[in-house]
Structure formats: structure tokens, C-alpha cells
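Presented below is the structure to which this report refers.
Of the protein chains in this complex, one is absent; all others appear in place.
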Amino acid sequence: MKYPPSLVALIRELSRLPGIGPKSAQRLAFYLFEQPREDIERLAGVLLDAKRELHTCPVCFNITDAELCDVCADPSRQQNLICVVEEPGDVIAIEKSGEYSGLYHVLHGVISPMNGVGPDKLHLKALLPRLTPGMEVILATGTTVEGEATAMYLQRLIEPLGATVSRIAYGLPVGGALEYADEVTLGRALSGRQRITK
Amino acid sequence: MKYPPSLVALIRELSRLPGIGPKSAQRLAFYLFEQPREDIERLAGVLLDAKRELHTCPVCFNITDAELCDVCADPSRQQNLICVVEEPGDVIAIEKSGEYSGLYHVLHGVISPMNGVGPDKLHLKALLPRLTPGMEVILATGTTVEGEATAMYLQRLIEPLGATVSRIAYGLPVGGALEYADEVTLGRALSGRQRITK
Amino acid sequence: MKYPPSLVALIRELSRLPGIGPKSAQRLAFYLFEQPREDIERLAGVLLDAKRELHTCPVCFNITDAELCDVCADPSRQQNLICVVEEPGDVIAIEKSGEYSGLYHVLHGVISPMNGVGPDKLHLKALLPRLTPGMEVILATGTTVEGEATAMYLQRLIEPLGATVSRIAYGLPVGGALEYADEVTLGRALSGRQRITK
Amino acid sequence: MKYPPSLVALIRELSRLPGIGPKSAQRLAFYLFEQPREDIERLAGVLLDAKRELHTCPVCFNITDAELCDVCADPSRQQNLICVVEEPGDVIAIEKSGEYSGLYHVLHGVISPMNGVGPDKLHLKALLPRLTPGMEVILATGTTVEGEATAMYLQRLIEPLGATVSRIAYGLPVGGALEYADEVTLGRALSGRQRITK
Amino acid sequence: MRSRSANRSGIVMRRRVTPAGDIIVTLLTPQGKIKAIARGGVRGSQASRLNLFHHVGVQLYQTPQADLATVQQSVLEGALPRLSEPERHPYAHLLSELADALFQEGEFSEQAFELYAGALRGVSHHPDPEWVTLVMSYKLLSLAGFAPRSRQCARCAAPDPAHPDPLGGQLLCGACSSQPPHPAERLEFLREVPRRSVRALMDQPLPAEQRPGVWRSLERFVTVQIGGVQSWRSLASSLGGEVVSA
Partner (left out) sequence: MRSRSANRSGIVMRRRVTPAGDIIVTLLTPQGKIKAIARGGVRGSQASRLNLFHHVGVQLYQTPQADLATVQQSVLEGALPRLSEPERHPYAHLLSELADALFQEGEFSEQAFELYAGALRGVSHHPDPEWVTLVMSYKLLSLAGFAPRSRQCARCAAPDPAHPDPLGGQLLCGACSSQPPHPAERLEFLREVPRRSVRALMDQPLPAEQRPGVWRSLERFVTVQIGGVQSWRSLASSLGGEVVSA
């Protein structure tokens, strides 16, 4: 049996998406086949709309559909605090935590020589003109070796400019038990302990 | 921070797809954002193409883009053997096994009163005119309670018409060990044992 | 810090048990430490009792604490039906299915040249004197390549002796859907289909 | 078929162990049956030895086979630093991290009124006489609500005695990505950020 | 495609970690009480979200075979970190234990959820968490159908009882009780608590010295009507005047 070319094409395109294996792509294709035409058209529409309307903010490289992103355009955000993250998804994660009211800077990656990503491939240099003395820059890249290397690299660049640099805390996740933490994290949680007596 | 409406719409539509949770939808949306425009247009295109071109075969209710599906249109398939399955995806699964050369009949569901699916909601009646005495009908609905009920319902309908009815085998999966099989399956595997001496 | 030797010894012995990793062994050791002395003594006791009292049945090689195992000693079991399995645990699995009332023969392994297990390492030859013409032998070794090879080897030995040989069914597990079955199993489920019309 | 009582007893005792379900207990029992007598005797022996020789250290309530535990007996450990943990297993976890050279205090639980565990059920009071002004107490109970409540309770008790109190850091585990951290932890990682410029 | 998933939003009333690292939680949701398991949860980010007293949204997956639904995903909808403070923690436990005992799986009650959620919020934020707990405990009991009799002596049904019932925690007439009558303010509270609104009750807190009598009544009433509650132990000395037993 030969499958209809338009079905094959659909399965192939779906299986290119991250996290969707060939089996799920096939299941998804059959699911989509069963849906009413309007639903498919709406899905295709939002795909095209999103691609047409979204771009990166020229200041912080967050995703936006406006001239400036919603954070950069909001004067009530703390202007002397910039949180540097790897990806636009990290902005959403931090916003959801509700603990942050400063600005962002999205690198769109981490330094990883073996993957051919040097500092020049990231939105790294564009951070420097945003800094003024007295500002605080929070390095919130991941806690992998590459994320740590990117943070250290940034620290060297930023320090001479007179901004305060800080790094998000390493430690135990909330709700965790010590015995399920790995040794490295546990070591960092101990050495990074915080005084709670005045 | 408010997210751009087109991003929100994209995440919402993606999270409606089966097997894609809200977190995966967000990750997928950011992934799509990073892809070149052509790729997104191609994805939207295949979605619309598939919806426009695909329909069910009027004979067996398999998916096709032609008048008849590829199996029904192929005179070299065994014409006196029909395999009844629940979904179009099952046809692909059986074709991949390479063990079958007859025709199909796709019910597009199983009888499930609790979910409001009675025999009339399935492509069940359309099977009967396809049968002739001496034909074999293989009931290859799933081995769930509903699949089994659907198979029994079909058996009652088909038997009076003089066709042979058979049921796919219950048993151990290939590569399995007895200790990992559940008791019910093990019982079926024993009672359904096959003589291998002549 | 050095750990007390008796704690270290306990963790080491526990982590030798199959399916218990070093982390679980440690957790288990601390758990045992917290239990009352009587519980520990009872556990040690049943370990030693089991080792002292249990042995294999001289007829079928099932586990027993008596001269003959409970199945061999039961005259109400079908005497002309022997089910050949790999391990004593398989006897329990089959008994639980409630579908079998014959005798057993436990091989204590499968033929696996790569692991140095030839037919002579198994309780294979002892099966032959148990057979009489008209008897049925069900080969219920696993459906792995080795289980299948062992079944075929046995078939060659048994056939000349005039016993009927059968093989447990390959197929879909009860409660399964076609789309989750692998192609090989699906192929066997189709080719092993059973007629349900009279 | 009735199983031999000593086998049944063994399976029952094994399945009482934490993390060992009935299926694993059965598998373990059959495994033990196949082992040489000496191995079983050694396993039973270490169980009894461990129970006989191990007890809690009268100073810190860690597990030991001596008068004092190995940490309390070691004069080279930092004597002005006590790390309070929930369970003896936490001591091992921290020792493995290699980042700590002070003393311990093992509570053997956390405050949990709904499970009937009040402060009096824990080795809590015994901590107070160990404290001297200028000492540091690290509260390393878990980051659950109960662990946090126990830490806060201890803080109130200790503060008036003039010891410094600190809490292990909450934050991202090493090797993690922001998008996989939950919002609560991410919020703590941000608010607990550490300055890295001098 | 068939779906065995459901989305629910509720508060974690109980949480237990199994030795295998699974988290078993009991949630109170507007659709009733639910028990579910997050497999391997203690090693992942669900450990944080499925923390005690957290308000979480969960995606549950139920197979016909399993007795416990599985938590597939969870999102945090609200946290009350102050419930770890020593002067609030035991009250949150008591209210959770009560709610767990009072509401059964399969009972749909938006009111129960709102009352329990409000009680925890109150214990977390209110400057007088003890009073919140007394008021809300009685409110939870009333909602579940366990309002103490207050117009008639619990033993002989004589009208206007005013004396403590040292065994059953209700009100007795002078003839049936060997104890002196409740002081007027405490008596009014015990009489009116099932009928008055939470707000009205919160606005008229009893002075500290009259509360131990209410605690004793509540403890007796709960023990007789519902059974043993573990959290009493930690509150024991609070009945004597201190906030936390130490």
C-alpha cells in the first residue's frame, strides 16, 4: 500500500518538530484528519500569523509583536536591574515566578565551542551599552558547564563597567529532600547557605 | 508582562493537539519562532493540503486522496479476506507487519455506550454488502473491553451471512518473558496455544 | 567520616541483590536500622529457613519443601499435560492465571550459547522419560530468541516420542490497542488468528 | 497449588521492605533460592550483626557502632559548626559532597503535627546544650513545608543562645536549565542570588 | 482518540513520599477530594509544586487497572509560605487533617474547597491564626453536617444549656454538668458559631484566656464525632496557653 502523498508530507513535517517522534507524528496526522476544516485552517493561520508578527525586541531580544517588547516598554519595571537569560522561554518562566520586576536580556544560546557557538553568535555585545554604573546584572543562564562559562564570561565583560553582577542561587529545589539531591548540588547548597539570624 | 497575542494563540492551538501539554506547546512555539519563514509556510501548507485532499475511501473507509484507497484499488490484494480495524492508523500498523495481503474495513471507532458511541456511529453496516459466502473476516479491533464487544457484535452480524469469522490472536508479545505478562494474557496465551507437531 | 563496618557490610550485601542499586541499598539499610530487633531476626530467620527447607522437586524441578512438589503430588492434576517453563517463577505466574490444571517441567534457564548455557546445563533430558504417547507438551518458554530456540530444540526431541507438542500463543496482550503493538507481534497476531465461527 | 510455607514467609518478609513490591519480592525470593548457602548465611549474618552493633551516637544521633560516632570522635572536624539534618542518610549525602567539615545533629524526623510528630518526638532539645555563643548552626532540613517549619522552629530556639543560624541555599540544581525549574524554586533562586563582584 | 486525562485544581492536604521516590498527595478540589500519585516525583520539579498546602493545577491520568490516578503535569496556582512559621504551622496541619477527615472522595463540594482554602489563607495572613483556626474548624464541621447542638442540652435536651460537656464537647444544662458555666462571651461563640458568618465571627475574637475552653470543647467534639486527630498533640500546650508545644 502506498500512502497518499499529502498524508506522507504531513507526517514528515510533523515529525520534524522537537519532541514528536515518528509514531506521534502519525497519530497526530490521523487526529488532524478527523478534525473539522475550520480547526485546521485556524491552526495553519496562527502558525503563519505568529511567524509574520513576531520578532525579537531590538533592546533585550525577547519575543514581541511590537516595536519594543512588553517588558522594555513598561516604565514601571525596575530600570536598574537586568536579568540575563539563555532563551525567550526563560523570560516566561521567571515572569511566572512573580519574584522579578526588572528588565531582561535574552542571549539566544550559550557559549559552546564544540557546538560552534562562540560569544559572537549570541546577543552578548548588545548588553554592554545598556549598562550604567550602579545597575545590577543578574546572570541567570543555566547551571550547566556552558551556562556557567557564559556567566563567567559575562562577568569579566561587565565588571569593568561598574555594574554589580550577581548569579542566581544554586541549591536545593523547594519541596526537596537532601537524600534525593546530588552531591554537587548539595555541596553548593551548603557553601551558599544564607544567614538567617540578624 | 503580557505575551503577544499571536504567540498566545499559537501556544493555545498547539496545546489542543493530543499528547502536547501546555509546557510542550510553549517549547514548540518558541522552536517554531526560531525557524525560517519557509519552513513555517511549508508546515502550514501541508496542513491545509492534507485537509483539502484527504478523505475516506467510500468502500473501506481508509484514508485516501483518490477515488478509491490504494488497497481497494489494487486488484492483486486477496479479495476474499477483509480485516476489520478501529482506526486508519491500524491499517498502517498492519501493513508494516508485512503479514497481510487482504482488504480492510475501518470502523472509525469502537462501540462504547459510556462515551455515546453506538453501532450506528461507526462504519459498521457498510461492511455487510461487501461480504460473500466463503469470505473470511478477521476481527482486528483492539483487545480492550470495547474492542472485544465490538468484535462480538460484528460476529453476530456476519455469521448469518455465511462468511468465516476469525479473531486476531491474544497472547504474549514477541520478545517477552512470562513473568512480565499479566495473568489474563497468560491465560489466553495458554488456552490459545497452537499445535506445532504435524 | 568512616562508616561503621557492619553498616558498610550490610549496604554491600543488599546492593548485590538484583534490582537494588547502591542508593536503594543505603536507604534499605537505614530503614532496617530503625526496625525493632525482632523484625530483623525474623527476616534473617526466614532467609535461613528458606535456604534450609527449599529444594527442587526431583520430577519437575519446581521449588518445594517436600519430597515431591505440590503439583506433582496432586493426583487431581491432568497427568497427560506438561507445561515446560523457564523458571520456577513462571509456574506461579501460570497458576495465578487459573487456566491450567496439568503438570509442569521447569528448565531453570534457556539455551543461550553466548552466555555459555547449552542444553546440558538445563533440566532438559529429565523431561523425556516423563513423556508417553498421547500426552501433550506445551512449550511455554519465553518469546525471546532464546526462548524460541529452546522451544524448537525441545520440539525436535519430543516429536519422535509420539507426544503432541504445542506452543503458547503469540499475540496482543489483553487490553491492548493495535497501534501500540510492534509489527512483529502484530504479524504473529494476524497469522495466528483463531476462527470463531463454528 | 500451595506454595511451601518457608517460600511464602520469605516473600512476605521481603515485600515488607520499602520500595520492594510483591512482584519484586517474589523475584528476589527465587533469586535467593538459586544462590549458594554461604551467600544466604552471609546476608542473614550481616543483618543480625548490623542490628546488634549499630546504635545512635549519644551526642549527635548519627549511626555508629562505637561509643561516639566517627564525626564526633574526630578532633580535626570544625567544632564550632553544626549541621542539623533530618535523617542519618543525610549525613552520608553531605559527607559525599566533600564540602563540609563540621559536626552534625540528626533529628530523626521533621515536625509534622498531622502525622503526630511534634518537637518532643525528635532529638531536638539535645541540640541546645551543644551550642555555645559564636558557633554556627546550619539548618539543613529538607525544603518541604515540614522541613522549613522545623528549621524555623529551631531558629527561634537557637537564636537566643547566641549562635549564628544559617539555612542551606534554595535554588537551581547544578546542571539544570531554567525552563525545567518550577516557579517556586526559580523565585527562590532569583531572590537568593549571590553577588559575584567584589 | 480516547482520553483518560482530567485537569483538576486543588490544595495539597496531605503529601507522602514513598521509599521508591513517588509522591502521594491528597488534594481538596471543588470537584471533591482526590488521591493521586506522582511517580518518581521526588526527583523532579513536581516535588516543589506538590508541596503541602500548595494550590496546584494537576493533569491526572487514570487507567482502569490502577487504583490511584497519576499526576502527569502540575502547575502552581498559589503558595502560602508563611504556613511554615511555628505560630501558624500546627494550625494549618489541624485544619488539613480535619478537612481530610470530613470530606470523602467522590463528594462534589465547591463550598468545602472554598472554606478550606479560606481557612489556610487566614492562618497564613491573619495576625491571629489561632482564632482563624477555631472559627474555621467549627465552620468545616458544620458544612460536613457536624454542627454541635447548642440550643438544647446535649444529654437531656433541656433548653439554653450553658455548661461545658467534658466528654462530648457540646453544651450541657446545669443539671447534667458538674462544671461551672461557660463565661458569657465564650458561651455566645459556642452557641452562634454554626449560624453566624465567618466575617462576623472573625470580628469578635474571644480574649486569650477564654480560648482554652473552646479548644477543649472542639477537641472533645471532634474526637467523639470524627475520631482521633494527630494534630491535637502539637496543639496540646496551646490549650494551656502557649501557642506551640515545645
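Every chain is named by a letter (A, B, C, D and E) in the order it is written, and numbering of its residues begins at 1.
In the analysis below, a residue touches a chain if its C-beta (ideal position, glycine included) is under 8 Å from a C-beta of that chain, and two chains touch if they have at least 3 such contacts.
Everything numeric in this text was worked out from a predicted model, so none of it was measured.
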item: Residue in contact with the excluded chain [from D:Gly89, D:Gly142, D:Gly176 or D:Gly192]; value: D:Gly176
item: Among A:Pro36, A:Pro75, A:Gly116 or A:Gly134, the residue in touch with the chain that has been omitted; value: A:Gly116
item: Residues of chain D in contact with the chain not shown; value: 27, 31, 173-177, 180
item: Interface residues of chain C (partner: the chain not displayed); value: 18, 21-23, 115
item: Residues of chain E (touch criterion as defined above) contacting the omitted chain; value: 40, 43-45
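Going forward, only the chains that are shown with their structure count from here on.
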item: Higher-contact pair (C-beta pairs counted), D-E versus A-D; value: A-D
item: Angle, in degrees to the nearest 5, of the Cα rotation that carries chain A onto chain B; value: 180
item: Central chain (distance from its CA mean to the mean of all protein CA atoms); value: D
item: Centroid distance [mean C-alpha coordinates] between chain C and chain A, Å; value: 51
item: Whole-Å gap between the CA centroids of chain A and chain D; value: 35
item: Chain C: positions in contact with at least two other chains; value: 27, 31, 87, 89, 175, 179
item: Shared-contact residues (touching 2 or more other chains) in chain E; value: 1, 19, 45, 48-49, 51
